[in-house]
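A single protein chain has been removed from this complex, and every other one stays in its place.
Up next, subunit A:
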């Protein structure tokens, strides 16, 4: 069975954000609300033009450990951030 979450980039800093159950946005994937049908949520979120950019829904499936994971590599990387150690000297 698959579900979806709703995501966008935050206008001020571009960071990936996830729609939460109370209709707010969070940078933590753990806070993402899961929907059986997210069409209404995408439409509502898309009107928040001074908060987020590029609202869309991502399909997820439940992994063996019970977590919900996106189906594509692209969306998994978007959730997790770059897969590389990108701050060599930090």
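The criterion applied here is as follows: contacts are C-beta pairs under 8 Å (C-beta built on N, C-alpha and C of every residue); 3 or more make two chains touch, one makes a residue touch a chain; residues count from 1.
Here, contacts and distances are computed from a predicted model.
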Open item on the list: Missing chain, UniProt name, options "Acetolactate synthase", "Sulfite reductase (NADPH) hemoprotein beta-component", "L-lactate dehydrogenase complex protein LldF" or "ABC transporter ATP-binding protein": which is it?
Closed with: "Sulfite reductase (NADPH) hemoprotein beta-component"
Task: In subunit A, positions touching the absent partner - done: 9, 11-16, 49-50, 53-54, 71-74, 77-78, 81-84, 86-90
